[in-house]
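Note sheet for the following structure.
Of the protein chains in this complex, all but one are displayed in their positions.
On to subunit A.
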Amino acid sequence: MNFKTVLMGAVAGIAMAPAAFAERGADGHVNIIYWQAPSTMNPYLSGGTKELEVASLVLEPLARYDETGAMVPFLAESVPTVENGGVSADLKTITWKLKEGLKWSDGSDLTSADVKFSWEYCTSEGGGCAQSEKYNDVESVETPDDLTIVVHFAVAKPFPYGPFVGAQAPIIQKAQFADCTGPAMASCTDQNFAPIGTGPFVVDEFKTNDVVSMSANPNYRDPMKPAFATATVKGGGDAAAAGRAVLETGEFDYAWNLQLAPDVLADMESKGKGHLEVSFGTLVERIMVNYTDPDPALGEERATAAHPHPILSDKAVRQALSMAIDRELLVEIGYGAAGKVTCNVLPAPAIYASTANDACMTQDIEGAKALLESAGWVDSDGDGIREKDGKKLALLFQSSTNAVRQDFQAIIKQWWEEIGVQTELRNIDSSVFFGGDAGSPDTFQKFFADVEMYANNFDGTDPEAYMANWECKQAPRPETQWQGNNMPRYCTPEFDALVAEMAKTGELEKRAELAKAMNDMLMQDYAIIPLVYRGRVSAASNTLGGVIMNSWDSELWNAADWYREK
């Protein structure tokens, strides 16, 4: 990607911004509702989306992703690349330059020491920093002068934009947090609730899990922004109440994450007070197919590679399961405008999206039946369930408790029974299912079922770590305390080779090819059955201008540009 064009685009965007900006604070107050209220303003202490996004009004990284997934410099002067010399040829060093004259909201200067400190803070021992993965492989950070930061990696990093980029890894003030490293991270409540930042707003009052009151940052780098003098981020209630407050009563200007039935949302929107903002990142609702046998009789070796799955090891079965699904109908009942049909587990950014698997777009019940028939799965005893070698085609299908997921389960069960696959459904409370407690038999990592459904995505725009999820060694098993992301326990040397190759390839086109190849391999082996490409839905009042919905970074990434529509 050419960052120069991105920069020019950003500049052009600013130039085209409406003349509504009179001066800082001219547009009064903006009301934002996050129905899951933020519990802290320090994203390093909480990996939760609600905290990251609300904190992004105050704390900023060196660069963010814009709505297309391209990187835009925020505190940095420009985004370093190999072409502009900012990234060394061996991909082990990246040099960032700060913009000149940047100030913290308390009036002091932002220097490279603050940037370096942000790294030290998150990687300090015993702190439990939620974003430490962003600083993986960072060996040292040098600050030759007040504006220059040189990050040295221990290994070659084809994608060196983990540290200090995106809403997950913002810059915090050294002077404020100097005594809050390591085990002291949690006890610095005042700092965590009201961090000093460089963003458009300053925290005036923070009530945990309730409300955040903010006012415009007097030292914000653009003297004309933000247009709003004060802002409130209110929490509590549910998505329906949040949607109502923006779309029906007009009390609020912006409502985050409205996971509601498509017809409910359409009805709210028809009241004419506001509109929905949808944007697509990388979130895919998918069914994982278990390659290993979850039979309880196997004891310790249950759901491990020692015992291949008696039914699902047959590729024809996996393929038939995928063919029987009508994805368009799923999108319609579950997500409406906030969903798209997908046949890939890696749906975006555009350069990584494969078109090789698009056959899945149309349901093919007859084809699925014929496929099972030819693979030897026939219904010999007339009970409607196919069998082969005395094994019945019966599956246990688990998912987390969630109204849309249970609808999906019921309807998929119907399709599968149509092709002669008996399906038993099960749903598990999400705090257990996603909890990762090695002592619980019900986690999605243990996968003591035949197929399971959930959604996942990746941060930022680089799929390297995400695609490495399906490496052999990522399979959850007793030796790893049942941790790992390779739920299907997919394991082929070809795939692992592609992962290894991507880790040492720097060229973007090559990386895209590799990622596509990995995606296609997973799709054509039917290890993962993608269902719906899910977007984020939020609502904005018709009187709020400047909102650009973004799935690659915080939704509030450009709140400095928001204004009141006159």
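Convention: contacts are C-beta pairs under 8 Å (C-beta built on N, C-alpha and C of every residue); 3 or more make two chains touch, one makes a residue touch a chain; residues count from 1.
Going forward, contacts and distances are computed from a predicted model.
> Out of "Light-independent protochlorophyllide reductase subunit N", "Chemotaxis protein CheC", "Peptide/nickel/opine uptake ABC transporter permease" or "Sarcosine oxidase subunit alpha", flag the one the UniProt entry gives for the chain missing from this complex.
"Peptide/nickel/opine uptake ABC transporter permease"
> Using the touch definition from the top, which of A:Ser88, A:Thr143 or A:Thr208 touches the missing chain?
Only one listed residue reaches the unshown chain, and that is A:Thr208.
> Check each of A:Val30, A:Ala63, A:Ala130 or A:Met467 against the chain that is not shown and name the one that touches it.
The one listed residue touching the chain not shown is A:Ala130.
> Give the residue, chosen from A:Asn84, A:Asn457 or A:Gln524, that touches the chain omitted from the document.
A:Asn457
> Which listed residue (A:Phe193, A:Tyr291 or A:Tyr352) would be found touching the missing chain in the intact complex?
Of the listed residues, the one touching the omitted chain is A:Phe193.
> Could you please point out the subunit A residues that touch the chain left off the display?
Residues touching the hidden chain, for subunit A, are 33, 37, 39-40, 45-49, 126-133, 183, 185-187, 189, 192-193, 205, 207-211, 213, 232, 234-238, 241, 244-245, 248-249, 251-252, 429-437, 440, 442, 456-459, 483-485.
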